[in-house]
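The complex is shown incomplete by one protein chain, all other protein chains being positioned as in the whole.
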């Protein structure tokens, strides 16, 4: 751990000063592990799609991925900073792979067996489970824009407080959704930046949002974007604005690509934009585990090269 | 117990590595008991229909079955791996039959005295009851697809954590239901596989689903089943897919027949499909206890012969 | 388990009628496991001497016995009913051997690093540990005759109540000791019978005492033994009296030989006396694990043959 | 972490199978950190002497050591596996050095402001403190041989259960002391091996004892050492016996030198004996921090070279 504890890691930790040393320690574990360890950049493999979209949609394209061991081993071999999943997937591998890669236990999950405009996850694991399983962080998804977002914000607030009390890190997935937003609006720049801000205000250490489009959803916001000339033409500029919206870059924000089955070149272009815009990295799920293993490793390697700035 | 502790049992337990030895011990008790003990296959007798459908619908066809002793004695004589029931039925027989067959205490139950599209069970017993009564496992039913599934997932997550802490096994009945699904969809292959995945992600040791039809309910899923050519024509192929969807066969999945009062031959055909598809066994209730006792014993014996592969 | 659940086992369980079915179930597990399963007789391997006498005195004569796996594997191969040990030894094997043999977690232990006339054990594990580790019973040692026996009786009473609440069995080691007794008195018939009675009154399911001598320690008792002609000449008669003193045989009483490094023939003579006197079996530690493995297996086999009445 | 997760580390973790993955993860952190990371050997810097002996006796010889930062920085620079200290010293550095070296929070401490034959530590911190401060383990000292050892054993048993529940590792300092032992006896081979066994039976993951002398304290033990020819002439042989007494080498045992202000050559000879005898490493306090910093670094480096087998 020592030699990966670079000045940049110390700088990032300084943004969370006054929080329990345990949370800083677990943040450091995330930031010093894997190929990007020490750069301040993160590539995380999240696999919650079995729960969120169903097994066939998730693992059908690459049936090896039905096996819970597949993912954690892929993440380890690729040199990811961490592996994130719901209770069942983590419990299935935590003993066998103890100490090999930082784990993020996703505490809430949502399925699509009932069609809903306004999704609301269920709490499927606890902070105690995260401790028992040796996770460095808990993960929680909020859906800003939904009717029940308030329940989520409050539940997250309670979980974050408990996690910090026992020295864990808190990773928040912020996915704008719900009846009040247009489909385009869910990834609009204003809405994405707003959601990142909400996650930061709720106490997230690490925030995960989708890459934003140039669309502006809310007219009141749109006026300001235009009057103050917030640059948003390029993806890098939009990434930069989301980073700025996350406490001026003093919270770690990572991005996922929007499109499933995106082609490799498109994904690398996105990674370059994240890097250019000062983003802290990528969280890549389906685009990784639905590819054949060698392609997945190659893709992760190329993305990491971009974040290494090489 | 020793000689039934076969290498296959050791292999199955290895899938749950890192969980408390108590839970492994109770899983071993289930897997080494009865005529199938040691094969890795299970035939379980569940009797919750008195609560779920009412006594006359359940026991009228074979009035001996009104007596709580009837079922456990049938299960013992037939050599089932376990007997599962709600608190009242278990409490009525647990002392008299202590040590004679592994018991599964079903912790939630649902009645049909009010007509509901979206069923929601009530918690009717606790993990403490399971310990007091000498059960090896708790059982819990989730209804993926219902409005209140989130309450069930969270309640199950809490119960599973508590059960594992005290060394019990966790058996989850996953019954897709609710307004968002067509009647056909409740046993559709995609929905069944998805429900099994959800149960596994929630931490189930053993998952119980209905035998799936070839129907595909969700269009997003249907596309993948077709594009990736997931075989689903035969029942055995569908069983195989559900097993795959349960952590690639690293969680124990057992099946019940869909049809009530199915004829004997149909049930044996189903058992052969479960066996051919790599399923871990059957859970048979009404089709057993609504038959006259000799027929029920014959049927269970024939099903066990199929799972013995003889 | 089924076919070993003989009428004799049912009869033994009937002595504990009204206790939680969980405790009966775990008693049944003890009584139906191993080569003697179903006979109502028990041979248990206890290994607490590492703690109680130190490792070299315990394992030096047979260095393979330093390894915690050695004992449980010996007990399994020999077909013992159970293996009993302190937390560390149980924790070291519980996962690897889950479900292979009933475990008894000894909750208190005493070392001899300070010379004491009146020994007093320390609580070194809990009922929760027993559940977590999948034990069927907790074990506890009382030293009737010591100054601090009251602390032990009360601690045992609390532990027994808790263990019964969660469905475990309670095994009590009753070792008379302390300044008030002569060395001979510690195994005197009156004192042994009295200690067994105390253990039974404290709620023990299974009582473990040393084989008694014909010595009578207490003059008030001696008068009655003589005036009422309680036979005590032969070891079998003395065993019979201890069994009688344990609720007229309605509590399970097992015996250990007093002498360490006893010769094989002497041990078989003792086993025959236990059998003749209606004792429920033997608990053999040092005399087993300090012998070379083949000899130990042979000895256990011969003892079991005696208890099988063959 | 990955590349230091060698097969040897996996082997060591396998000894603790069935314990929570969190505890395995934290053991892995200890075993994969620092210069010896991955070798299965440990060098730990403990600094509790400020509390145990007073500040002047501890830090007077090297006044830079009055500063709490001195020690953790020394441990980091030397490449130690971990730094162990009481609450105050850990709290003083945990934020500033979060994530830079595994921390062990010593939960009990003893001062010498009252002269006692039978020392008894006070609980000065909790498992919750360890989580809050980001420690990988809790430390606890037992004094086998003292009057109040029972209080210590029970307190440790409760702490170990709690620590394991939340996924921490448990390190036990076993120091024989008390009126029943001669001064020589405190480091006698029989007493040292016995103390290591007790710590293992109490559930320690890692055990710390003093290097034993050839002295045998207890006559009952001495007979066995002599009759079974346990080699004890060389220090390496004695280390080997203590390792054997710690579950046949299936618990991690580390050693400290007995003499304060030992000369450098003597310390290296001791380290070579630990290595030759199969010990898992050294815990070096005063002999490190009372030396001038360059000498301390040189000494630690040389000791690590020995454990690297180079």
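As written, the chain order gives the labels A, B, C and D, with residue 1 at the start of each chain.
By definition in this document, contacts are C-beta pairs under 8 Å (C-beta built on N, C-alpha and C of every residue); 3 or more make two chains touch, one makes a residue touch a chain.
Just so we're clear, the structure is a prediction, and the values are computed from it rather than from any experiment.
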Among listed residues D:77, D:96, D:162 or D:237, the absent chain is touched only by D:96
Using the touch definition from the top, which of A:9, A:24 or A:65 touches the missing chain? A:24
Can you say which of D:120, D:147, D:236 or D:269 touches the chain missing from this structure? D:120
Tell me where the left-out chain touches subunit D, residue by residue. 50-51, 53-57, 59-61, 63, 66-68, 86-89, 91-92, 94-96, 98, 109, 111-115, 120-126, 128-129, 133
With the missing chain put back, which residues of subunit A would touch it? List them for me. 17-21, 24, 165
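Following the convention adopted for this analysis, only the chains that are shown with their structure count from here on.
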Hey, which one of C-D, A-D or B-D is the same interface as B-C, over half the contact pairs lining up? A-D
Where subunit A and subunit D touch, do the two copies share over half of their residue numbers, giving same, or under half, giving different? same
CA centre of subunit A versus CA centre of subunit D: separation in Å? 39
Between subunit A and subunit B, what is the separation of their C-alpha centroids in Å? 36
From the C-alpha centre of subunit A to that of subunit C, how far is it in Å? 57
Per-residue overlap in subunit A, given as positions that touch at least 2 other chains: 94-95, 98, 128, 133
If every chain is a node and each touching pair gets an edge, what shape is that graph: line, ring, star, complete or other? other
All pairs of touching chains, each written as two labels joined by a dash: A-B, A-D, B-C, B-D, C-D
